[in-house]
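Only a single protein chain was left out; the remaining protein chains are all shown in position.
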Amino acid sequence: MTDPTPTASPPLLAIRGLSKAFLGVQALDGVDFTVRHGEIHALLGENGAGKSTLIKTLTGVYQRDAGTVTLEGRAIAPRGVEEAQRLHIGTVYQEVNLLPNLSVAENLFLGRQPMRFGLVDRGAMRRRARAVLMPYGLSLDVTAPLGRFSVATQQIVAIARAVDMSAKVLILDEPTASLDTQEVAVLFKVMRTLRSRGIGIVFVTHFLDQVYALCDRITVLRNGRLVGERRTAELPRLDLVAMMLGRELEAAAHRIALPADDAEEDARPPLVRFRGYGKARSVEPFDLDIRPGEVVGLAGLLGSGRTETARLVFGMDRADRGEAAVDGRAVRLRGPRDAIQLGFGFCPEDRKKEGIVGALSVRENIILALQARQGWLRPLPRRRQEEIADRFIRLLDIRTPHAEQPIQFLSGGNQQKALLARWLATEPRLLILDEPTRGIDVGAHAEIIRLIERLCADGMALLVVSSELEEIVAYSRRVVVLRDRRHVAELRGGEVAVDRIVAAIASEPAVAGEPRP
Amino acid sequence: MTRSVSGPSRTLPQYGALAAVLLANWLLFPDFFSIRLQDGRLFGSLIDVLNRGAPVALLAIGMTMVIATRGVDLSVGAVMAISGAVAATLTQAGWGLAPVLAASLAAGLLCGLWNGLLVAVLRIQPIVATLILMVAGRGIAQLVTEGQIVTFTSPGLAFIGSGSFLTVPMPVVITAILLGVTALLVRMTALGLMIEAVGVNRLSSAGAGVNTPVVLIAVYVWCGLCAAVAGLVVAADIRGADANNAGLWLELDAILAVVVGGTSLLGGRFGLLLSVVGALTIQAMNTGILLSGFKPEFNLIVKAGVLMVVLLLQSPTLTLFLPRPANPRPVRAPAKPESPSPSAGA
């Protein structure tokens, strides 16, 4: 996509052929990206698409391998966020990169305080701070520490600082990820105002509704490459999702069928039942039933609330509304220990950080949950531990020289199998798997899918999160589709198909109304 | 206490260091290993090493477990002062031995509980959380003793410091008992596994259902108890509670003992016996310096030099050159997995 306007004025920001590799992995491969005066431009893509690499290479946090960046026709090569800011490119991250202990005014004028007689002129600084924040509708005590205000306010302060430092391009990296609806509305108002002042805004987000509500143009990246740039009004949601997921979809898929009731399903009572279950700023209240011998898939884009749903079900995060019941009896999930007592197991998405206990042996990792459930006073005899470990090593074909090998030395697939073994050893009734096949070699991938099917056949209930739609379709009896932190559809039986899922992801929000054409 | 996984090469540097220091002492002072009976009590430089090493060894036992959870307890020296102060003051006030011991141990437990709550519940970083008691604890001890050395004459309490059991000095006996009890407690239950799991990865352990707050509180409480015992031993030894100096800087010696014993400050695997060996190595060094007749100005330099050698011996880069142990109990995963039926009982 090259800029089609060869006329007089060059675009505000033009990136051409930008490339960046890390240790041989091509994170950005000849990417073009154009931002025009007075537009809000969404930069979209799934995991590993290269969005953050693009931003970091643009602002000089990373040194680019190839490509050019021009701002209003002038080639620039900043060597860091600070220098980029001086070159009129401001960046505001999700975790605001200001100093929470300093006052709002100090943050606004950090490094460029108004001086008088060689001293910081605090009076002037306060007055100017109030003036700078006025257009944003913020009237707050500028002498109070920034950390005392909400994330939304902090973000607006960060934006105000960037704009006041004469930013022409403003990059907002997932600014809405931790905001509630009202705060999002305030932020959008600010963004629209800035757009009308001619500033070009790059908006990185996972929320498609927000893209359609706000953005003029969309650029999609996938696997480090440019997929395309479109005007929002000319890009149907379905096409956008297809671009992001990398699928060519038939026109027939453009309609979604309403979920048909499946009488046979409802005959059996659910093992777990959630009603109005949710957590503010994490996932909207949802209803969910899972029956024994059934795999329920959770599908959606990154950040859609899939992982959050799984974590709520296991009690890793605590719900702040709704009810949960197991076998028809109301239960409270205050933490993983409650869930484990109820017979739940959970393999988290981030295996290294939240799953394995790296320096401990495969044996210890496998028996950990069983031992924890028994309590420390009733230790599993060493012989029993070895039996359990050996049995699962054989059963799941965990490739390790011996059971005493520290688990951190195993490959990702074998770590995942050991984690599955950890839960299988507790004989769970509900197993929750978050991205069970991510980062796993092809062989192990197939084995894990076969295992999921077998467990299900043995009567276990499973809740599986995956971004591999074919995979979800292969083993799920029902698929819950999420978008923008909301459960938007539940597909069952014959509806469980990749194109249906994509269509549901791309469906228009019922309440938000038509996006402007 | 060392686990079956840890072959001889893992523990070689620790025992080797102790042996080397003892050997050096013998070269400097030929009578180093000579032991005789004095008033029904073993008497000799080697006994001094054990006896004087006891307080740090006691601290190291508790500290090992705290460090295994990726924490650290800086307050143990101050807790020693508190427990000694309580014991001496109550003894002087005419209390009997049993209630005096109970009161000082309770004081240690309470201190440990305080630390544990700060770390586990309020999630304050251990180094900061225990710093509070490190500073305040000595002040508390000074309040108890009113800033003086409280001397007592009770033979019962003094026995803990200078008595003997089957000719072995009491501090050594007490250390051995506490080591044994602690080892039983962590290895005969699942506590050891949980301590290591929490130390390696607190998030993963919590996700696997380990009650991480309880594990953390337990290790700090136990560490407080060990410190209280050490404080009793020191107070009983000098028949007085010196709130200003009892246990001063010993928290650092205890941490050093654990490190010399090979437990990583990053948490995880721990060896109680090895930490005690570490404490004895440090004490053997101190005793050797005292026997050597060097000028006191050299004490710290000699100590630092020897420690550097010991720690270098343990450095991962250097251990690469040591022979690896054979793999214990290889379990070969068969080429063809059996038909998986995992729900058929574990």
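For reference, chains read A and B in written order, and residue numbers begin at 1 within each chain.
Basically, a contact is a pair of C-beta atoms (placed from the backbone, for glycine too) under 8 Å apart; a residue touches a chain by one contact, two chains touch by 3 or more.
Keep in mind that, in the parts below, contacts and distances are computed from a predicted model.
Taken from the listed names "Putative murein hydrolase (TIGR00659 family)", "Acyclic terpene utilisation N-terminal domain-containing protein", "ABC transporter substrate-binding protein" or "Permease", the protein name that UniProt assigns to the chain not shown is "ABC transporter substrate-binding protein". Considering the entire complex, the omitted chain makes contact with B.
When the full complex is taken into account, the listed residue touching the unshown chain is B:Val234, out of B:Val234, B:Leu256, B:Val276 or B:Val306. Remark: the omitted chain is touched by one listed residue; of B:Gln92, B:Gln142, B:Thr167 or B:Thr189 this is B:Gln142. Residue-wise, the contact with the chain that is not shown comes from B:Ala246, picked out of B:Val21, B:Ala246, B:Leu274 or B:Val306.
Even with one chain removed from view, subunit B keeps its contact list with that chain: residues 29, 31, 38-39, 41, 43-45, 48, 52, 142, 146-149, 151, 162, 234, 237-240, 242, 244-246, 248, 286-287, 290-291, 293, 295-297, 299.
The rule is short, and it goes like this: only the chains that are shown with their structure count from here on.
One finds 45 Å separating the Cα centroids of subunit A and subunit B. The touching residues of subunit B, counted against subunit A in their complex, run 4-5, 188-191, 193-194, 196-197, 200-201, 203-211, 215, 268-269, 327-331, 333-334, 337-338, 340-343, 345-346. Considering their complex, residues 316, 335-337, 340, 346, 348, 353-361, 364, 368-380, 386, 388-404, 422, 424-427, 451, 454-455, 458-460 of subunit A touch subunit B.
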